[in-house]
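A single protein chain has been removed from this complex, and every other one stays in its place.
By written order: A and B. Residues from 1 in each chain.
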Amino acid sequence: MTVLEARDVSYQYSVGTPFQITALEHISFSVEKGELLAIIGHTGSGKSTLIQHFNALLKPTSGQILLYGKDINETKETARDARFKVGLCFQYPEYQLFESTVYKDIAFGPGNMGLSKEEIDARVRRAAAFVGLTEPMLEKSPFDLSGGEKRRVAIAGVMAMEPEVLIMDEPAAGLDPRGRRKILEMIENYRRQTGSTVIIVSHSMEDVASLAERILVLNHGKIARMGTVDEVFSHAEELQNMGLNIPQLTGIFTRLNQLGYGVNPLTYTVEQAKTEILRYLHKGGAADG
Amino acid sequence: MVKDITIGQYFPGNSFIHKLDARAKLIVTFIALIEIFVCKNFFSLALIFIFSIVSILISKISFKVVLKGLKMIYLLIALTSILQIFYNEKGKVLLEWWKIKITSGGVNTAIFMAVRIITLIFISSLLTYTTSPTALTDGIDRLLSPLKKLKVPVDTLAMMMTIALRFIPTLIEEIDKIMNAQKARGADLETGSLLKRAKALIPIFIPLFVNSFRRAYELAFAMECRCYNGSNHRTRMKTMKFSWRDFVAFLWVAVMLAAIILLNHFFGAVI
Partner (left out) sequence: MENDSLIKFNDVSYRYESDTDTPLPLAIKNIDLDIRKGEFVAVLGHNGSGKSTLAKLANAILAPESGKIFVNGMDTSDESLEYEIRQTVGVVFQNPDNQIVATIVEEDVAFGPENLGIEPKEIRRRVDDALKSVGMYEYRFHEPHKLSGGQKQRVAIAGIMAMQTECIILDEPTAMLDPKGREEVMKAMQRLNKELGVTIVLITHYMDEAVKADRVIVMDSGRIVLDGTPRQVFAEEETIEKAGLELPDCAKLAHALKRSGVNMPSDILTPDEFVEAFQRCVSGGGVL
């Protein structure tokens, strides 16, 4: 089932001034219920502009954004509804924390939805559990936490609204490998347990390849390609021409494949790669190398 | 919205006016502003108004930009003019209706005041449009440097001004980001009572303050690492030197001052 759809969306900044810039041009695609979509593109390709359309923070200059088939910009109410149904977590979200305790900060979103106290409490606790925040941490000031913990509090603040679609812009940016892994595991868990739709914007092709089902490639405000992870990464050269990378292992396996070794170039994780090489060596691939 | 403000912006260029020494420009602007208030009739005012228009033409700043700067004070101009029209009772009566009397004196003063404010804005914004904030700060710094003898920390004040100018765009961007982030969490900044709206600002201002303190702390470290200690031993890469252009500018405003006084004298005063 289609949850979210962009229908011929174009967006221009500063319309009617000499500074007018076209940020998005004729974007059309849809997101299916429960899928994990990754959006990739170099800085300035329009990724951030696009995701701000999904919760009505920006209105398309032309075209429509549909949530369950209904235009979210139809009335003020539908736009406000989209704010809650489509949760948007910006880059470096820890810089938006403001409350005196972690608990209160996570409760800010659900509080704005006008829910009952009990419901808010239940949601805060559920969200805290998703991101691995312990009970005593909920009573701490968010400003006393480490960088990685702050990030998780901020993400929990969006998750607690229990949106149908969760959008995250570079959720792991700037974290060390341990923090990175934690965040990515957390996203996996959240999706498995809630069955929600998740959209991730990321510069890390390794993360994209291991997490996503489909990838949307943006280039200069246009959709350059959209498809499954395999479909997109089988166009390595095209991606590189847009200033994008491919996962390191995919690069290696593409090379090996071109050198005549019968390995699958569309290999992304270390685990997959190991299995693939062992398979190749065991079937006696040494002969055709 | 916040990004539309053009007053105080700098538009780099290579014109005669851009090339003037910042100190010279500050002094010339200051004199020109005084001259606006010296004007007593339309002839002298016309002179300085034309001077401001010619200066804008020389600077090659587009009139669109300059007029955009006026936008902020349309209301002020309108208000002053209307007050003049209704409350000035000098001169011939042009129109009388109920208690309202419009006189030629009123209309004249209204136009005079409007032109005066517009000229004021033109001349003062031309200063910021054509002078980089750093050059402006440097200029003020050096013009005020005699105050150092009175133990006024002119250097430190100038440094503070530079840093403020440097961080204004960064903070505007940051406010924008925080606002979007809180809106995404359902914060309602546009509706409700005054109290409710004031309360809605808390989620914006607390992160802004916290982040600004963090920035200030990091900036202080970085400045220390680059050997800044607020002493007077600093030198400057850009030395300021008066050139022939600056003397032309000085001469220009001096001649204009003389002309204004003459025009004031020969033709009667409007106000």
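One rule holds in what follows: a contact is a pair of C-beta atoms (placed from the backbone, for glycine too) under 8 Å apart; a residue touches a chain by one contact, two chains touch by 3 or more.
Fair warning: this is a prediction, and the values are worked out from it, not measured in the lab.
Across the entire complex, contacts from the unshown chain go to A, B. Considering the full assembly, A:R178 is the residue among A:K117, A:R178 or A:R192 that touches the omitted chain. From the options B:I73, B:L165 or B:A200, the residue with contact to the chain not on display is B:L165.
By the touch rule set out above, chain B reaches the unshown chain at residues 12, 132-134, 162-163, 165-166, 169-170, 173, 214-215, 218-219, 221-229, 233-239.
Taking the complete complex into account, residues 42-43, 146-148, 173-179, 203, 206, 243, 245, 247-249, 251-252, 255-256, 259, 261, 270, 273-274, 277-278, 281, 285-286, 289 of chain A touch the chain not shown.
Here is the rule we go by: only the chains that are shown with their structure count from here on.
By the touch criterion given at the top, residues 64, 174, 177-178, 180-188, 202-203, 206-207, 210-211 of chain B touch chain A in their complex. Those residues of chain A that touch chain B in the complex are listed here as 18, 52, 55, 57, 80, 83-84, 87-90, 93, 95-98, 108-109, 112-113, 143, 157-158, 161.
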